[in-house]
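The complex is shown incomplete by one protein chain, all other protein chains being positioned as in the whole.
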Amino acid sequence: MTIQIALLGAGRIGKVHARAIAATPGVALAAVADAMPEAAEAISAAYGAPALSIDQIEADDSIAAVIICTPTPTHADLIERFVKAKKAVFCEKPIDLSVERVRACLDVVRAENGTLMLGFNRRFDPHFRAVRKAIDDGAIGDVEMVQIVSRDPAPPPPAYVMASGGIFRDMTIHDFDMARFLLGEEIDSVMASASSLVDPEIGKAGDYDSASIILTTASGRQCSISNSRRATFGYDQRIEVLGSLGSVAAENQRPVSIEIANAKGFQRPPLYDFFMTRYVEAYAAEIAAFAAALQDGVPASPGGDDGLKALVIAEAALKSVREGRRVAISEI
Amino acid sequence: MTIQIALLGAGRIGKVHARAIAATPGVALAAVADAMPEAAEAISAAYGAPALSIDQIEADDSIAAVIICTPTPTHADLIERFVKAKKAVFCEKPIDLSVERVRACLDVVRAENGTLMLGFNRRFDPHFRAVRKAIDDGAIGDVEMVQIVSRDPAPPPPAYVMASGGIFRDMTIHDFDMARFLLGEEIDSVMASASSLVDPEIGKAGDYDSASIILTTASGRQCSISNSRRATFGYDQRIEVLGSLGSVAAENQRPVSIEIANAKGFQRPPLYDFFMTRYVEAYAAEIAAFAAALQDGVPASPGGDDGLKALVIAEAALKSVREGRRVAISEI
Amino acid sequence: MTIQIALLGAGRIGKVHARAIAATPGVALAAVADAMPEAAEAISAAYGAPALSIDQIEADDSIAAVIICTPTPTHADLIERFVKAKKAVFCEKPIDLSVERVRACLDVVRAENGTLMLGFNRRFDPHFRAVRKAIDDGAIGDVEMVQIVSRDPAPPPPAYVMASGGIFRDMTIHDFDMARFLLGEEIDSVMASASSLVDPEIGKAGDYDSASIILTTASGRQCSISNSRRATFGYDQRIEVLGSLGSVAAENQRPVSIEIANAKGFQRPPLYDFFMTRYVEAYAAEIAAFAAALQDGVPASPGGDDGLKALVIAEAALKSVREGRRVAISEI
Partner (left out) sequence: MTIQIALLGAGRIGKVHARAIAATPGVALAAVADAMPEAAEAISAAYGAPALSIDQIEADDSIAAVIICTPTPTHADLIERFVKAKKAVFCEKPIDLSVERVRACLDVVRAENGTLMLGFNRRFDPHFRAVRKAIDDGAIGDVEMVQIVSRDPAPPPPAYVMASGGIFRDMTIHDFDMARFLLGEEIDSVMASASSLVDPEIGKAGDYDSASIILTTASGRQCSISNSRRATFGYDQRIEVLGSLGSVAAENQRPVSIEIANAKGFQRPPLYDFFMTRYVEAYAAEIAAFAAALQDGVPASPGGDDGLKALVIAEAALKSVREGRRVAISEI
């Protein structure tokens, strides 16, 4: 039976999810809601699903699940509201910028025995999945060290930075989740160094645009993360895992893979310049995974706890930068 | 206004085109016809378009265009029938295996002032288009030499080979079209060497599975094509163009681009193993180009003449293998 | 016991060999001869070997071997003279530009039971050797098709072209030898197409600067060679072998392998721009192989017959271009 899914939030990422729902067998876009009627209407027109209010969606028993792509401050409330309404929830990260609020929200999800999947889309990238599969297959033996390079093409406007919770909660949080996905062991402590080298406005706003982080597990496994808010050559997204038997790496992806040679040398075009084009397959695959979990009645993953853990690492990283010391995860 | 397109032929490639039509703005799948009712029904169910007979489609004035993916021997008749019915036609290559029949068919198209686009999908591959664009942009100066490597992952069954018209008309024809697309000058003569190294059954059937071809233009530009019906590592599709100022190359594409390193060295996964996955973007782009031509009232390209020219080169190549000499295009 | 080797010809390639002799254990540079005294003196000063006349070298019984790097027209005479003098001979290719003269020379070598090694240096390139080793190890199964791309960075002066015997005897001859080295079967026939696209002076001199060649063996194995006298991006030297189980390829070599990325994309420096830098390891290794053959009393390879066979293929290629047909090796 086709599972009816409603979309809350018809912005940039909402459109991506609407298309993914339309393309995924066994699920259908049942409705779309947005505070801005025109945004909801655009998706409604494109996919033939009615634009409804959140109240209407909540009350509609034929709708089995919602996808939350509204602004971050509304996430926790909406999650609580819809798990109480007995609907499965897929929510874009983060649940909230406050660890305390996230913990309270997850308490509600647990109390309601609700389904909550978090939008850590990179876990669904085919190349990163293949890295994980190589680890699971034993191709590199015991994981020892993970290297993550994660750089945005260009810095966001300062206003975005303010609202985002800062580089660790907004950007590195994806890398923290990826580290957990790959290390095979929980993070025990964090050391981080950060500065503002790209845009002085970001520094003035109290945030950083360049950061280096070392995560360590209890057994001594290490993960290095290198972040920058600027990479002129495109969206720089690489991971590499060293194990006892070898290593596995996922290189950058580019939209066009030609090479031009002339007297100056060999030139390849830049990388993808945007997370939506770089991760287009990942976005489709995460919605397919959510649909499959609903259809098969199995837990959706990554879940609320994964969101909490990544946020706690972000808090620890920030504390490490500020206090100039190794911060244990247990301190947060 | 949405252009209504009917699909003739609901096989493997028909499904690809049905999906492409559904995903292309401004066009809609109006109907599907197939000699096997179940095939037509499957597409009908998936996309909500009725399964009709070819007669019904021909008679339906609301249908502006047809996409022909029926078996090759029906192509020329269907093209003539539908241009006479004043519908635009997109036809899978080849128009026919006989040069004479193709010429007759194109006479009808011209007499009817009809629209005919040929399914040389590789012209729409984003990487090959980027190669062409680099040439057009002057990045490599005057084109001098083109290298095409084109190898299937595994040989087709001998029965297919018999019906296909042989390696030059079936497989290399794509490379002949690509050579014309890149050389910027018509082919003047052909030299070819071919043998059966992969599957003796192919040789017994009078065909070849391994071929090397040199195309030459009047000004002396050369194109080398290397074909094999077997490449254990996947669908090997590369082009490279040398010009007076430099070169441009499109490398192979692979579904997953990780690299595993261990004591034996560095290992990357195989290439795509199938033309439909390798050229998925190209198939979508060619249907979008057909739709755009209809919407804008401009000629659809590649057209019937491109199909004829590639077939003539194939004839010349076959003659060259058999007669052991350079064969002028003008001989065919 | 150290083997004393004399150098005949102190030009560009003579210097390379002098250095190689000095660096090879078990051999010593005994003397150097050149028609231009300053050239001989320069090598003499650098390596402490006396500058002698050819007569003196011939008469010196302590000298066991000579390396001939004099101009091509002197090669055959010197080979004959020194095998008669019971000295082992290493000679730069070609033995002569005339097939007849080469045959006569090899008759003398055979009659004298002499040792003659030909300077097909590319057989000693570590990357190409590794390709051959992969074939010998069975890594790709039965060899089916070989692709050779061989392009000079820039065309030679027309005067050189005249004296060189033309592109096939001068440049492609290396590729013909490489084809034999890799195919595992003698060449049976040749098809070739050639033109002058790079430098009109070369065309006026009756030679070509751009050529495409197909070599075929009796069992149907094929080798495609693509030559140009110009590659703005450096000395383009690639080989690739397709077999029944897979393929093996040797990519281009470059002196510096960094990559610079910026908003325009990813840029790597050009290739080596000269055969002496590209093949520096190969030149050393071929002299080491000559020394080892002398020390161990085993035949030196590649030998005179390899030189003859490559030259015959060159003749056949030229005939094929001129007559526009497949030319059998047996015709030459």
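When the chains are written out, they are named A, B and C in that same order, and each has its own residue count from 1.
Criterion: a residue touches a chain if its C-beta (ideal position, glycine included) is under 8 Å from a C-beta of that chain, and two chains touch if they have at least 3 such contacts.
Just so it is clear, the structure is predicted and the values come from calculations on it, not from any experiment.
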Left-out chain, listing which of the shown chains it touches: A, B, C
Option from A:Gln4, A:Ser44, A:Thr216 or A:Gln237 whose C-beta touches the chain left out: A:Thr216
Which residue among C:Pro71, C:Pro126 or C:Pro299 touches the omitted chain? C:Pro126
Any idea which of A:Ala40, A:Leu242 or A:Ile260 touches the chain not displayed? A:Leu242
Looking at B:Gln56, B:Gln267 or B:Ser301, which residue reaches the missing chain? B:Gln267
Which parts of chain A are in contact with the chain that was left out? 142, 144-145, 147, 149, 151, 189, 191-193, 195-198, 210-212, 214, 216, 219-224, 226, 228, 230-233, 242, 244-247, 324-326
Even though one chain is hidden, which residues of chain B still touch it in the full complex? 231-233, 261-270
Going by the touch rule given at the top, which residues of chain C touch the chain that is not shown? 126-127, 130-131, 134, 139-140, 245-251, 253, 255-263, 269
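Definition applied: only the chains that are shown with their structure count from here on.
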Copy pair chain A, chain B: interface residue numbering same or different (half cut): same
Turning angle required so that chain A lies on chain C, C-alpha fit (0 to 180°, nearest 5): 180
With contacts counted as C-beta pairs, which pair of chains has the highest total? B-C
Express in whole angstrom the distance between the two chain centres, defined as the mean CA positions of chain A and chain B. 40
At least two other chains touched by the same residue of chain C: list those residues. 231-233
